[in-house]
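Below: the structure, in structure tokens.
And then chain A:
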Amino acid sequence: MTLDWSVVWDNRWRLIAGAEMTVILTATTMALALPGGLLLALLRLSHVHLVRSSTTGFVEFFRATPLILQIYWIFYVLPAAFDIRLSEFVTALLGLSLNVSSFNSETFRAGILSIRPGQWNAALALGMTKPQVLRKIILPQATLRVLPALASTWVSLFKDTSLVSIIAVADLSYVSLKIRSETYRVLEVLTAMGALYCLMGYPQAKLVDWMHRRFKVVE
Partner candidate 1 sequence: MDIDISPLIENWQFILTGLGFTLALSALSIALGAAIGLVGGVLRTYGGKLLDSAIGLYVDVVRSIPVLAILVWTYFAFPLVIGESLTPFSGGVLALGVHLGAYITETIRAGLTSIRPGQMRAALALGMSRFEAIRTIILPQALIRMLPPLGSLIVIAVKDSAIASVIAVPELLRQSQVLAGKTFRPFEIYTAAMLIYFLICYPTARTIDRVYRRLGVLGAS
Partner candidate 2 sequence: MIAKRKTKSRPRIGSGTAPILSFEGVVKRYGPLEALAGVSFQVHRGEVVCLIGPSGSGKSTLLRCANALETIDGGRVVLEGVEVHDRRTDARKLRRRMGMVFQNFELFPHLTVLRNVAVGPTTVLGMPQRQAAERATELLRKVGLADKAAHYPASLSGGQQQRVAIARALAMQPDVMLFDEPTSALDPETIGEVLSVMKRLADEGMTMVVVTHEMDFAKRVGNWIVVFDHGKVVEQGPPQQVFDEPTVQRTRDFLSHLGWHGESLAAADLLVQPSSTDP
């Protein structure tokens, strides 16, 4: 078997563009899924039973089904059944954000619930309103605690963006698979794809490990 790695070098700009798309998807999705997750978390703490249970159902559903299927569903079902037409990129963002928002909501909810009830009582006793307590006392404390979990989700998301290649969004996976089918240099291109992901993902994974050690809550 002869290997010809020049195919990787020749296509470097396409691969880099793919990697850029991967990063853009990750960052944009997280930017949407942070407020999305917070919103879902707050809805799950609502007093209205219907709001609480339907949000919970929504979150549990997204957490217990494959992301790849969610992307397919949005991609094929929205236009066919509801006549809603979105570009591939927007479809991808929508699928990823809904999924990651669900996971983030669990993280936020756990963070909020992890603050001792004494903190609520102390702040309410000062005469604050509930929204004030949430904004000024609970959320600032919860933020620090949820940081490691959010970072883990970030790394998962970074890898999960590869799934949007199935609807032809030109991320690193899509570009690599395309070069593979154009050049038939299967081993070289796919190995380069894995290596590029590893190159980008490894420092992130290490950073997350560090955050888990650094922000470990001891009470």
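As a selection rule, all candidates are chains of the complex that A comes from, given by their letters.
One rule holds for everything that comes next: a contact is a pair of C-beta atoms (placed from the backbone, for glycine too) under 8 Å apart; a residue touches a chain by one contact, two chains touch by 3 or more; residues count from 1.
In this text, all values refer to a predicted model and were calculated from it rather than measured experimentally.
Asker: If you apply the contact cut-off given up top, which option from 1 or 2 ends up touching chain A in the complex?
Answerer: So the chain touching chain A in this assembly is 1.
Asker: Okay, in this complex, where on chain A does candidate 1 touch?
Answerer: Touching candidate 1 from chain A are residues 1, 60-61, 64-70, 72-73, 76-77, 80-82, 155, 159-163, 165-166, 173, 177, 180, 186-187, 190-191, 193-194, 197-198, 200-202, 204-206.
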